[in-house]
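Shown here: the complex without one of its protein chains, the others still in place.
As written, the chains take the letters A, B, C, D and E, and residue 1 is the first residue of each chain.
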Amino acid sequence: MATFGLIEYKDASPEVRAIYDDIMATRKTDWINDFWKAIAHDPATLKRTWEDIKQIMAPGALDPLTKELIYVAVSVTNNCHYCIASHTASAKNKGMTDAMFKELQAVIGMANETNKLVTGYQVEIDDRFKTP
Amino acid sequence: MATFGLIEYKDASPEVRAIYDDIMATRKTDWINDFWKAIAHDPATLKRTWEDIKQIMAPGALDPLTKELIYVAVSVTNNCHYCIASHTASAKNKGMTDAMFKELQAVIGMANETNKLVTGYQVEIDDRFKTP
Amino acid sequence: MATFGLIEYKDASPEVRAIYDDIMATRKTDWINDFWKAIAHDPATLKRTWEDIKQIMAPGALDPLTKELIYVAVSVTNNCHYCIASHTASAKNKGMTDAMFKELQAVIGMANETNKLVTGYQVEIDDRFKTP
Amino acid sequence: MATFGLIEYKDASPEVRAIYDDIMATRKTDWINDFWKAIAHDPATLKRTWEDIKQIMAPGALDPLTKELIYVAVSVTNNCHYCIASHTASAKNKGMTDAMFKELQAVIGMANETNKLVTGYQVEIDDRFKTP
Amino acid sequence: MATFGLIEYKDASPEVRAIYDDIMATRKTDWINDFWKAIAHDPATLKRTWEDIKQIMAPGALDPLTKELIYVAVSVTNNCHYCIASHTASAKNKGMTDAMFKELQAVIGMANETNKLVTGYQVEIDDRFKTP
Partner (left out) sequence: MATFGLIEYKDASPEVRAIYDDIMATRKTDWINDFWKAIAHDPATLKRTWEDIKQIMAPGALDPLTKELIYVAVSVTNNCHYCIASHTASAKNKGMTDAMFKELQAVIGMANETNKLVTGYQVEIDDRFKTP
């Protein structure tokens, strides 16, 4: 349950509808997922978040699928179930195969393990890694 | 400072040297970073960790650079400075450009932000994301 | 489901009832939320936790509402759904408006983003911030 | 050490200088802290982050000091040392007294403790907290 | 819901069945919990994870119950509900009493609190703790 309930398109202000329209146009879909309908209670946050996402997730030096894999890696590490579900779906839409999903999870698990081995053994950064 | 100091090649047991040799051969380098020298105090952990890493980070459905980017994303989210320094260096060795680094950081930052907006607004998972 | 089930007032020992009574008196309510009924299985933890909370959350240099906002910020960052739900409710009881809730979430999201940009770019602390 | 070194004002592009100027004007200072000089390598991230921060941290339903306290709470929970140092300094500049600092830390500590007691005892959310 | 559904014994490949058989034999049970049935979609991860767990959780310098308590402590700190439920059950099977459970949770809560007090007060490591 969202704290404030969800704002559906038909009930949205023109300001919010404009963002919803841009989300659907950009994503080539007629559907808005609940995250946007929840934060739409704060149109400033809705607008800022969407514009940031749109800029950051666009094709660039990294392709959109790679960006989604990174998004899933952060979301799993943060234990955000909504984010895992939604970005795993997005990654599939952008071409993530089952084999890629499995390797993604293996890397995430491994990284979380070695992060803690480094920390527990109190390993200091090698000088070689400090050279810019 | 590592809890136990570091085990240099010349002081290592044959068992540990064999792993060091495999690390250098696999990575085509004559250098071992301090993480391995720290966990070498526990040869079982050294062996298991190296074999897991070797298997997981090998080319597969995901290319090695993409795997390093995912490793960095987890390490930043976990705030593991050693891991960030070492895997950022690895990513550069595998072809990460400055432009890719910047986009990687932007995605990591954005994902951490929206992970918390989802959580703070207590958004439930859309049914559409639950369909396998 | 709590690991041990919940200890209701009617089933509680005199020691536990005394804490329940103090919680209700302090909070001017006739209701105990399930957190307390769960940890009541360990009366020492119940007593210590309640006394600490009572001392820490009392009005002081910071007002009680500000303290609740900080509690929510920690709980969102830790991804503790129960804590988010209960302390968001407490904050509302203490005067948090919808506008305040939205700004709170925006700050939490932003802080989580810049925490990671700082970390990923490996920025060192400015000398000026080190001067006491 | 920042991954790329820091971009000083005198070496900055006009685009970056315009942001630096706005930061200094908004904060009524002639000094830029290293976070901005690090992310200035990515002018898009610098611009977006500054504009978001400027919007979010401005006075609103919550006063600027309260927002800094929330920022510190997130940064401590995330263990981001740079962010703790810089936002503790900002909070002092905006009026945080020693007494407020101490209560802030006490609340952060307490919240982190009860977050884990709730989780370890596997307490489910009370129905009463689910009612919007 | 697991992303891929669960692989039951009767539907498993010989490779996966062999791992399932070893899990049941090692644990002296005729039951496989869903974690294994979920990661069985990636037989390499299933095999590696099981072999690592089997090696690490075996009796050694630390007894199996102590290892389960440590597992629960990590899982609570990471807020992993599945892991808390499964390893709390395992700990009970290995002899964890109610009194031990309660003390475990108290230590976990306390450690999370002081971790943040140390961090918020920006305490540096005592020289005495740096001596190997």
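The rule is simple: a residue touches a chain if its C-beta (ideal position, glycine included) is under 8 Å from a C-beta of that chain, and two chains touch if they have at least 3 such contacts.
All figures in this text were calculated on a predicted structure; none of them were measured in a lab.
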Message: Need the list of shown chains touched by the one chain that isn't shown.
response: A, B, C, D, E
- line: Checked against the full complex, the residue among A:23, A:72, A:100 or A:125 that touches the missing chain is A:72
Message: Suppose we count only contacts with the excluded chain; which residues of subunit C make the list?
response: 1, 3-5, 44, 48, 52, 55, 130, 132
Message: Residue by residue, what part of subunit B touches the chain that was omitted?
response: 3-4, 39, 41-42, 44-45, 49, 78-80
Message: To test your reading of the contact rule: which positions on subunit E touch the chain that is missing from view?
response: 1-4, 31, 33-35, 38-39, 45, 49, 52-53, 56-57, 60-62, 66-67, 69-71, 73-75, 77-78, 80-83, 85-89, 97, 99-100, 102-104, 106-108, 110-115, 117-119, 121-126, 128-130
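Criterion: only the chains that are shown with their structure count from here on.
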Message: Report the inter-centroid distance (CA atoms only) between subunit D and subunit E in whole Å.
response: 34
Multi-chain contact sites of subunit B, meaning residues that touch two or more partners: 1, 3-4, 52, 77, 79, 81, 85, 88, 102, 104-106, 108-110, 112-115, 117, 119, 121-122, 130
